[in-house]
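Every protein chain but one is kept in place in this view of the complex.
Order of writing sets the labels: A and B. Residues in every chain begin at 1.
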Amino acid sequence: MAQNGRPRLSENLSNSQSLLDIRDLKVVYLTARGPVRAVDGVSFAIRPGEVVGLAGESGSGKSTIAHATLRILHPPALITGGHVLFNNRDILEMGEIELEQFRWSNIAIVFQSAMNALNPVMRVRDQLLDVMQYHGIPKAVASEQAIALFDLVGIDPQRLDAYPHQLSGGMRQRVVIAIALALKPSLLILDEPTTALDVVVQKDILHQISELKEKLGFSIMFITHDLSLLVEISNRIAIMYAGEIVEKAPARVLFDQPLHPYTLGLMNSFPSISGDKHRLTGIPGSPPDLVNPPPGCRFHPRCAQAMPICSQEAPVTRSMSDSHSVACHLYAEV
Amino acid sequence: MTQTSSDPMLNTDQPARKPPILDVRGLTKYFPIGTFVSNRLVHAVEDVSFSVRRGQVVSLVGESGSGKTTIIRLIARLIPVTQGEILFNGIDVLKSEPRQASLDYRRKVQLIFQDPFASLNVVHNIEHHLARPLIIHKKAANRSDIHDLVCNLLETVGLNPAPEIARRYPHQLSGGQRQRVAIARALAVDPELILADEPISMLDVSIRMDILNLIDDLKAKNDISYVYITHDLASARYIGDKTMVMYAGHMVEGGPSEDITRNAMHPYTQLLLSAVPDPHAGLRTDSGVTVRGEVPSLINPPPGCPFAARCSKVMAICRQEIPGTSEIDSEHWVRCHLFV
Partner (left out) sequence: MSAKYEPLPTYPERQPSQPTRRKRPISTQLEFLRSLMSQPKAILGLVIMAIFIIMAIAAPVIAPGDPGRFVARAHQPPSAEHWLGTTGQGQDVFMQVVWGARISLFVGFTVGFLSTLLGLIIGMTAGYMHGVVDSVLNMFTNVFLLIPGLPLLITLASFLPPGIITVILVLTFTGWSWPARVFRSQTLSLREKDFVSASVVSGEGSPFIIFSEILPNMLSLVVSSFFGSVTYAIAADAGLAFLGFENVNSVSWGTMLFWASNNSALLQEAWWTFLPPGLCIALVSFATTMLIYAMDEVTNPRLRSEKEIIRVLKRFRIGSKRSTPVVREPFK
């Protein structure tokens, strides 16, 4: 560990100590109809240099986890339990000032739509410099670093003086990535970074991110609903449903041997462009209401393999093998 | 520019029978920019031709800005055509009903929109949405008949219990349910052709297949033809008999869906295929074409093939002339100078 508590980027990957350790995180939204349990006891860890994918549909809570990690959720959201340890410092215990220094230099986030993150009336250069200067980098140094950053993400540094609307969608997303990497964080959270982009640009951006990861050595939390994307780029994947993690495994293992019925259903929802054509079924029903989630297993109303116990007791997460765990009564220890 | 249908499927040696339900020839649409007379035009759709036979699903694949949504709106006659012909059951509707689409056309051609939340009016309940087309096209005589038909339609698209759903308002339904209502609305008038503009892209992943399967079932049961628009090659292959690939307003390749996905000829189609994440193909480290560059501007575009700026196999002629149609085999055609 370096003196200031930040890990060196060349940290040995075999160091099993986690970079980010989320334990039993609970987030609630207070609405007029009652508290919505958006995240209800989620635990997972990200090791240095690892890519962890978080897959789920709308209402699964995956974006909420990302925002809660950085504590950028707005009221009526409340974090009601758990710990988010980053290099053994609990982010949930940090005060306002500590958080302002902590954010961006340790963990940065890339949002879904670049236009949400970029100020339309400021030149891109100024937005980049703004971030760096706020964290104490003097202007001259920041200007040089800005050019280097643009180079790094593959934009011609001459475009630094453009306004966001003068750039294409792909380029805007690269700008957002450049801003995220400005302070060389050790963890980069990507919240549906390519959903709004065309598939060709998407591949380009993902390729770029892979290269950057190799070069700079940061870890990635990749959030998306597109499971097929995750299988390509993640080391490990966690599947979320209705605020809980239902299955966790290394990417290839998950793809070859999905255990949880929801995972199976998800995989059965993506037609492929190769392989044989057969009828896909998807998953019947719709995501549950999180003010009154179904009792027992939250997935049971939509599960083809539901048993009586599924509507009575919530399943406990069980490790099936080294690093493959699932929360389902089908695999409960007898 | 005389343009016979560039769709070779018409020119097969099938005996002369009924014309295709939809035959689009040389469809072109330019949008002027700025006020009054300006010579800046957005070339949204350029010389597109294809046809749809009865009971067939044609997938139109393209990224944003490729012109696919504009084509749908042109065929649905929501916006006027700049140039070209739209033949419906053999009759050029742009000539037979030049100013406004006839009620008959509006019965036979229906449209499903991309955004399930925007295509229903929040101030009206579901029954109203389904009853209006029935009333306009005189499908029923009185209120109770209409109500019965409405419940029937809701059951057909899998919304139960029908009477209860009919009383609800759009904000009380989920995205998937709203899209089913949109499908029911399109079905209400017994159409012959349904134009579907990315009907599943805004839905949750796990319910997309259900909707696609519903569309498929209805095609078989009611003998409805579809033009299905998407940016996703995989779903185009899943549901489409034929696939047409669009780029920057031009149609660059077309043919049976299997052929396109297995044997793509046009460099753009190949680029698209390589960019689709496919877990079945195994983990790829870095395969396929990595082409930098973005879709070109559609405003007063330069002459020649639209893909010339990004094509790895570009030749001099590509920047001068738009390529004509070349047949790869009986049903698979491409517009590329590599094959002329």
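We take it that a contact is a pair of C-beta atoms (placed from the backbone, for glycine too) under 8 Å apart; a residue touches a chain by one contact, two chains touch by 3 or more.
Just so it is clear, the model here is predicted, and its values are computed rather than measured.
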item	value
Residue in contact with the excluded chain [from A:D24, A:D126 or A:D256]	A:D24
Selected from B:A118, B:I299 or B:V340 as touching the chain missing from the view	B:A118
Residue of A:N88, A:Q101, A:N292 or A:Q305 in touch with the missing chain, whole complex considered	A:N292
Contact partner of the left-out chain, one of B:P133, B:P199, B:G249 or B:P306	B:P133
Contact residue for the chain not shown (choose from A:R47, A:H67, A:H225 or A:H329)	A:H67
Missing-partner contacts on chain B, residue numbers	73, 76, 78, 103, 106-107, 109-111, 113-115, 118-125, 132-133, 136-137, 167-169, 171-174, 177, 182, 185, 189
Contact footprint on chain A, counting only the chain that is left out	23-24, 30-33, 35, 40-43, 67-68, 71-81, 92-93, 96, 99, 244-245, 285-286, 288-289, 291-295, 301-302, 311, 314, 316-318, 325, 327
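Basically, only the chains that are shown with their structure count from here on.
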item	value
Interface residues, chain A side, partner chain B - complex	57-58, 154, 168, 170-171, 198-204, 207, 225-229, 231-232, 251-252, 255, 265-266, 268-275, 277, 279-284, 286-287
Touching residues (chain side chain B, partner chain A) in the complex	63-64, 174, 176-177, 204-210, 213, 231-235, 237-238, 261-262, 271-281, 283-284, 286, 288, 290-292, 294-295
